[in-house]
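Only one protein chain is missing; all other protein chains are in place.
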Amino acid sequence: MAMIGGGRDAFIGAIHRIAINMDGQVDIVAGALSVNPEIATASGHDIFLNEERIYTDYKTMLEKEAAMPQDKRIDFVSIVTPNFVHFDPAMMALEKGFHVAIEKPMTFTLDEAKKLKSKVEQTGLTLLLTHTYTGYPMVKQARQMIKSGMFGKIRKVYVEYPQGWLSTFLEGSNNKQAAWRTDPKRSGIAGAMGDIGTHAFNMAEYVTGAKVTKLCADLNIMVEGRLLDDDGAAFLKFDNGASGVLMASQIAAGEENCIKIRVYGEKGGLEWKQEDANTLLVRWLDKPAEIYRAGTGYVNSYASHNARTPAGHPEGYLEAFANLYRNFVLTVRAKTNGEKPKDEWLDFPGPESGVRGMAFIENVVASGKSDKKWTDFIV
Amino acid sequence: MAMIGGGRDAFIGAIHRIAINMDGQVDIVAGALSVNPEIATASGHDIFLNEERIYTDYKTMLEKEAAMPQDKRIDFVSIVTPNFVHFDPAMMALEKGFHVAIEKPMTFTLDEAKKLKSKVEQTGLTLLLTHTYTGYPMVKQARQMIKSGMFGKIRKVYVEYPQGWLSTFLEGSNNKQAAWRTDPKRSGIAGAMGDIGTHAFNMAEYVTGAKVTKLCADLNIMVEGRLLDDDGAAFLKFDNGASGVLMASQIAAGEENCIKIRVYGEKGGLEWKQEDANTLLVRWLDKPAEIYRAGTGYVNSYASHNARTPAGHPEGYLEAFANLYRNFVLTVRAKTNGEKPKDEWLDFPGPESGVRGMAFIENVVASGKSDKKWTDFIV
Amino acid sequence: MAMIGGGRDAFIGAIHRIAINMDGQVDIVAGALSVNPEIATASGHDIFLNEERIYTDYKTMLEKEAAMPQDKRIDFVSIVTPNFVHFDPAMMALEKGFHVAIEKPMTFTLDEAKKLKSKVEQTGLTLLLTHTYTGYPMVKQARQMIKSGMFGKIRKVYVEYPQGWLSTFLEGSNNKQAAWRTDPKRSGIAGAMGDIGTHAFNMAEYVTGAKVTKLCADLNIMVEGRLLDDDGAAFLKFDNGASGVLMASQIAAGEENCIKIRVYGEKGGLEWKQEDANTLLVRWLDKPAEIYRAGTGYVNSYASHNARTPAGHPEGYLEAFANLYRNFVLTVRAKTNGEKPKDEWLDFPGPESGVRGMAFIENVVASGKSDKKWTDFIV
Partner (left out) sequence: MAMIGGGRDAFIGAIHRIAINMDGQVDIVAGALSVNPEIATASGHDIFLNEERIYTDYKTMLEKEAAMPQDKRIDFVSIVTPNFVHFDPAMMALEKGFHVAIEKPMTFTLDEAKKLKSKVEQTGLTLLLTHTYTGYPMVKQARQMIKSGMFGKIRKVYVEYPQGWLSTFLEGSNNKQAAWRTDPKRSGIAGAMGDIGTHAFNMAEYVTGAKVTKLCADLNIMVEGRLLDDDGAAFLKFDNGASGVLMASQIAAGEENCIKIRVYGEKGGLEWKQEDANTLLVRWLDKPAEIYRAGTGYVNSYASHNARTPAGHPEGYLEAFANLYRNFVLTVRAKTNGEKPKDEWLDFPGPESGVRGMAFIENVVASGKSDKKWTDFIV
């Protein structure tokens, strides 16, 4: 496979590579790692690319790789550039016949997202959107438990993603990560809501299996001089009658990265949080709460498929990330071989999640600006 | 002192008595514990009242006690009846010259609350409103730390109170607690928001020292047949520029009673929750979080005044409740003796909290019905 | 009732009084609170004793109270003096016909403990030994669950009690609590093992229902100049074939008071710790662990009898302490009335626990000095 973006000066590219390497099923053989030729070359050497497959320009790379014989050329690309450089390389890769993995949010606008989804459907190729957190085994356990109906009708969802790293005007100092994420030209119309609110939204829809139908948002810019929201919350209404509260903040000083979801049904509910990722807390109306643990013998097939070690060996963010790639690769390989992928393999975020994520961004920003309480969730 | 309400068939009265007895500073000598004569008598015997001071009617009791010589008659009454029987006995007690302790919410309507507050001011007597949770030592520690400015300007408040006990239509079975709390005639215009939302609201204003200026609420009735909200959330705006999210639910199946608050300022923040009541978690932007513990040598004078044991001996809900009474009694006794109560003693909820609590109920219900996003917080 | 010891300058006496007062069932009417007349008087005034029932000498008090008419005189005494002043007042109180509550360890020596036990049996009176920690509802839940056999044969016990408050030579400064506890003349032959090791030992035998038959101890004095052990551990063998490890330290710097027990049987086990006292963690070989919570509807009759509030209202150390007195008083009252006390009432520590506690002290100190690995547990 080949990577677009993710050179030495980037953050998420290195994470993708660890996730790709972990299971020893994929080789990274090409890369357009940076538009800066020096960085591109040095970054390529870092990861042992052959000189001739180090590119500074994804277009050239896609052209050249597409021209190679099938057994030599790449199978898929991973796009790990800032948001405004997602759509074009993804479209071109699909057109050239490559499968695509892509950082979230999928595109810069909702319109692009819909076009990309159509292209995927039209080509029959596979697209992975790296909403990492749904890759955790106990998140998968949660989704299946709710799906089974064991909690009765779902009534309430609390989902939150508090961070503190943008508590100061970091974009004013020399912080590349802060700079592009707070810049409307590179990040899009949303700040915190785009960067982490989308993860919370995706988590809520994934775990409950329900769809948001309307929302009411309060978006804030708390740090002076900032151009995009760095804090916000939204009330949610779901198509199954449940209501929810979504909270996302990047000015929650001292918080790290603890995305957390709580869901309540008629008979009980569950709670998962990244800080204790191998645990799923299951509550009941009238009996003791239960602690489900990853890697045990009693979890369902989705949870056990996505764990690599027995219970008690903590697996974390990188394994969750690797699960996305592993399922994507298992699916692509099965399809390539004309086999039917297992349901557990197919359970990774794709174009539909990408479109809904972009719709969330557009709707939550519209609601944030509106004087009306409720905004319909329009896709 | 004497108690109004709180007979054998009640819940909160017994809690008040434990809180009153704990420190051995107050004798319960009279009571109008029930309007049912049999229950009143039996309940009076349970707590060793003299036969002649067991009443079935608070009016008679207040008349008779007021007629006794000063060294024999009661000093104060505790009113622990359902919400719709708060205002009248409180007014009468004040008029007869007795101090008053009263369960929250203070009255049935905001209008009553304002009248009661005026009466307190006019009489110079002392009124305690039992917002229990602000009686915890680490909640007091939190308030003082924020007041000191050590976290910089406060930006964000999350306060939540999830319960699950009303997940079923309990008022349809023979549950007295559920019955009056879900009945608009006895509880007032709000259900969950009146019962526990007011606690969350009071906690947010107490800990931050800021006042809510507007809010946007989503109130829900999730259990079929119920007459009042059993779930809700509100966005808050504070007079110091902070924003907040308040969540209160009684259909969060499996949740017990874990009121929790998180506050974030420019430099750090803090977190407290009832389930781990002796701990205050203090977070910082750029150094390790700290675990402040009740009963230690390093906590402030407000926290240490409100603890009875050294660190590591967990104190809980009943001690927090007893702290309210202890401070109320210390204050009353000091005033009676013509002494100036210490600041630590004066730190208990009174008529101002009661008025703001009733205003919260009226405003949050109004916002819940409104199509407009924001409702000004009117007192 | 009357109190012996527990004046203004003491610690544990005030705790006993809160425990006694909490449930409003007992009046403290007399006291020999200090041998220092000034302190005795001031302390008596603090707790509203009548002048004529403030004593400076427990012998006089017991004589005078015994001479009063039955409906005026005290029912029982609480002995809250340092260890070396336990036996004499307890014997005299029993001889005068008073029930006795007594701080642990029960006596100064094992021999005294056996004599006191005989006296209790001979008089038919009731003795309470305040091993507080077995008063917690979830400790009672634990004992009954193990007794039911649901975990199969018990195999392993870990019990620990780490404190840090004696990490410095506190007895060298003006600390009364440290001074007597580290003084062989007032505390006895053991330091940490007597003060907190006995609690851990009592907890292990109480929860498992098994008896220690031999042990192997490593006792240490870690702070220079100290006269008694401030740290230690012991391997235990129980009469049911289980083995155990007991750890008690007062130099575990930064630790507060977190006594904790873990028990493992063939099919599962459980864990309880004071820092999270309302929770009992129940583990299973092949299914999710369960979180049992105090105050819920599903706990057993022993746990629910010993809770005052519904689930989610944390009860702590003072309530556990009050449970001991409450059960003692319920038992004494039933016996006095010629009624059979309920099993749940009888479940408080008495002379047998006192004898075994003193035997633990003598055996653990003997083992600590021995070169042989195992010392038989001799009573």
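So that you can tell them apart, the chains are marked A, B and C in the order they are listed, and the count of residues begins at 1 in each.
We take it that contacts are C-beta pairs under 8 Å (C-beta built on N, C-alpha and C of every residue); 3 or more make two chains touch, one makes a residue touch a chain.
Fair warning: this is a prediction, and the values are worked out from it, not measured in the lab.
Note on the undisplayed chain: of the listed residues A:39, A:258, A:334 or A:379, the one touching it is A:258. Listed residues A:311, A:366 or A:379: the one in touch with the omitted chain is A:311. Note on the undisplayed chain: of the listed residues C:23, C:195 or C:231, the one touching it is C:231.
The missing chain, though absent from the display, is touched by one residue of C:36, C:109, C:123 or C:167; that residue is C:167. Mapped onto subunit C, the interface with the missing chain covers residues 151, 155-156, 158, 160, 162, 164, 167-168, 216, 218, 220, 222, 231, 233, 235, 243, 245, 247, 249, 251-255, 262, 264-269, 283-285, 289, 370-374.
By the touch rule set out above, subunit B reaches the unshown chain at residues 282, 286-293, 296-298. In the full complex, subunit A contacts the hidden chain through residues 14-15, 17-18, 21-24, 28, 47-48, 163, 165, 255-258, 274-278, 293, 295, 308-319.
As a working rule, only the chains that are shown with their structure count from here on.
We define each chain's centre as the mean of its Cα atoms; on that basis subunit A and subunit C are separated by 55 Å. With centres set at the average Cα position, the gap from subunit A to subunit B is 43 Å. Measuring from the averaged C-alpha position of subunit B to that of subunit C gives a distance of 34 Å. Contacts with at least two other chains are made by residues 289 of subunit A.
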